[in-house]
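Missing here: one protein chain of the complex. Every other protein chain is in place.
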Amino acid sequence: MDRKARFAGRHALVWAIALGMLFPFIVMIGTALKPPTEVFSLPPRLLPEQWEFGNFEAALSAMPFWRYLGNTLLVSGLCVVGSLVSCPLVAYSLAKLHWPGRGLMLALVLGSMMLPPQVTLVPLYLLWNKLGLVGTYFPLIVPSFFGIPFFIFMLRQFLVGIPDELLDAARLDGASEFRVYWRIVLPLARPALATVAVFQFVWTWTDFLNPLIYLSDSSQYTLSVGLYAFFSEHGVDWGPLMAASVMFTLPALIIFLLGQRYFVEGIATKGLK
Amino acid sequence: MPRRSTTSRRQLRLGLAFASPWLVGFVVLILGPIVASGYYSFTDFNLFQPPTFVGVDNYRTMVGDERFTKALFNTLYLTVFGVPLALALSLGFALALNSRVRGLPLYRAIVYLPTIIPIVVSVYVWRWLLNAQYGYFNRILGLLHLPQPNWLEDPTFTKPAIILIGLWMVGGTTVIYLAALKDVPSETYEAALVDGAGPWQRFRAVTWPAISPVTLFQLIVGLITSLQLFTQPYLLAQTRLNAAAGGPDDSLLTYGMYVYQNAFVFLKMGYASALAWVLFLVTLAVTAVLMLTSRRWVHYG
Partner (left out) sequence: MRRVSFRRATAAAVAGVLATALGACGGSDGGDDDKVEVVFSYLWAGAEAEALEEIIADFNASQDEIEVRGVSNPDFQKQLTSMSGAQGSFDISDHFGNGVGAWASKGILAPLDDFIEADGLDTDDFVPAAMSQMMYEGQTYSMPIALHAQMLMYNKKLYAEAGIDGPPETTEEWAEQIAKLTKRDADGTITQLGYANAEINTSFTTLGFMFGGAWDDQSGRPTPADPGNVAGLEFYTENIPGTYGVAEVRDFTSGFGEYASAQNPFYVDKVATIIDGEWQSVFIDQYAPNLDWGVAPLPYPAAQPELAGTTQVTTSTLFIPRNAKHPEEAWEFMKYLLSEDAMVRFTLALGNLPARISLLDDPRYDTLPQFSTWLDALRSPNAQSLASTPWSAEYTSDLGQAFDDIAQQRTSPAEGLADVADKASSYAP
């Protein structure tokens, strides 16, 4: 009896936690499907009596959702490319090459992870301004091509685990360092690279501050700023706002469900010891 | 001898070559701007006219600036209360999930889900949940016979609202703790059981020391994130047509928001740079203090 009670108790606790986490989602979807009269009804009901998709229509006509989706896909995709190109290169130099200054650089990478963005905010804006690139996607995409400290560190931890013998064998065979990197190390690092890709995609997808500052033409907006502008304009139009939110969330959700293990394993095991 | 020096020079060249993207980026996107930010902090600069040098005026203004004090207070409030609470809750969740529960991957995924939702969406959904008239959160509080504050318009409750949203998003830390808990060697637990230790003593003697490195890291990350918090309070305080909103009685004005406002709304880029530098120094100081005092409670290995 005691065991059964504890079993039930454990599961009840876990269900309660899961319910708490899911509740806002249920509300979001429920509100999105309600007609306006039900949205503002008292006492509030969780699920709509009448399901209707009018809110989705309203949201789609009030904001150029597909264009914003396209913009966000473009920016997120390019950032993933940037990270995948640069971060493994830099991580390799920290993990598998022995050179003076390596320790210092590792410390700098770790230190940059802790930098508050506000410190560089103004000068970076001025820099991009001088280059005439404010109002373009460049300020959002170019930094990823220079490497993101978090991913560099994560990849470095992973690469350290690759046995040196594999690399030495190839080097002895006369392969250039880049060839060793390209043909041996990268393929072995595929799971870590997949994690980087998945994380970078979601980070850029959900990023708000950078598009807010650098994008001025509303036709360029990403979904974050688009939703924010929708709120600025329509304020407490809860039904369509929730509908737009649902549409904005879906792609990130799909990526998450498909690449779940990359997320969970990625942050749990790679490089946080 | 000559052979070793050519090898080490070759190694240096290779190392620099592979590291070059980040090294260039570091100088251009991080080091340069930090130095430039320091320079601008001594100027008066409104973006449309060239900067004029004003010495330490910006820093002097800061001392007498009421909004600066308020922004600092708000940020420290959120940090001092929000970070430990979030950490404790995520540890609690991890412990709950670590017990033998069926379908753990599903629960783990559900707990992690809020962290991948776009922040803009999360905040707007919570604005709806916390609405004083129609919000479900207050309905639930009412059913439990608890007081139902006006979360978004009562200055006393706006920061707790931010902390609440933060607690909803502890999934990332929970998953990290879960992995760390699984790493605790079971022999140590069994030894403690043999010694007759109860669950709380087991936690104190075995679990807590074992996960203390993770705790330290999460604490530092949490502190840094909290000190620069911008998006959630900015969106929670957002009003229609967007004036420089700091929430009721500026209760939601965090330091990060104040820097943004000074830079992009009031166009006082010099003052904004000075504010940013102060934040930088405070962050460094806090991190240093944490790392130094960590020796007392963190166990490695």
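The letters A and B name the chains in turn, as written, and every chain counts its residues from 1.
Here, a residue touches a chain if its C-beta (ideal position, glycine included) is under 8 Å from a C-beta of that chain, and two chains touch if they have at least 3 such contacts.
Nothing here was measured: the structure is a model prediction, and the numbers come from that model.
Visitor: Out of B:37, B:75, B:122 or B:150, which is the one that touches the chain we can't see?
Guide: Of the candidates B:37, B:75, B:122 or B:150, B:150 is in touch with the missing chain.
Visitor: Thinking of the whole complex, not just what is shown, which of A:177, A:207 or A:237 touches the missing chain?
Guide: Of the listed residues, the one touching the omitted chain is A:237.
Visitor: Given that one chain is not shown, which residue among A:22, A:60 or A:78 touches it?
Guide: The single option touching the absent chain is A:78.
Visitor: Of B:12, B:47 or B:141, which one is in contact with the hidden chain?
Guide: Of these options, the touching residue for the absent chain is B:47.
Visitor: In terms of residues, what is the contact footprint of the unshown chain on subunit A?
Guide: Against the missing chain, subunit A presents residues 36, 40, 62, 74, 77-78, 81, 85, 129-130, 132, 134-138, 141, 182-183, 212-213, 216-220, 229, 232-237.
Visitor: Can you list where subunit B touches the absent chain?
Guide: 46-49, 131-134, 150, 152-155, 240-244, 248-250, 264-267
Keep this in mind: only the chains that are shown with their structure count from here on.
Visitor: Using mean CA coordinates as chain centres, what's the gap between subunit A and subunit B in Å?
Guide: 16
Visitor: Spell out the part of subunit A that touches subunit B in their complex, as residue ranges.
Guide: Touch list, subunit A to subunit B: 10-11, 13-14, 17-18, 20-25, 27-28, 31, 39-40, 42-44, 46, 85-86, 89-90, 92-94, 97-102, 105, 108-109, 112, 114-127, 129, 143, 145-147, 149, 152, 177, 181, 202, 205-206, 208-209, 213, 223-224, 227-228, 231-233, 235, 238, 241-242, 245, 248-249, 252-253, 255-256, 260, 263-264, 267-269, 272-273.
Visitor: What residues on subunit B touch subunit A, complex-wise?
Guide: Touching subunit A: residues 8, 11-12, 14-19, 21-26, 28-30, 32-34, 36-37, 40, 47, 93, 96-97, 99-102, 107-114, 116-122, 124-126, 128-129, 133-136, 139, 168, 171-172, 175-176, 178-179, 213-214, 217, 220, 224, 227-228, 230-231, 235, 238, 240-242, 255-256, 259-260, 263-264, 269, 272-273, 275-277, 279-280, 283, 287 of subunit B.
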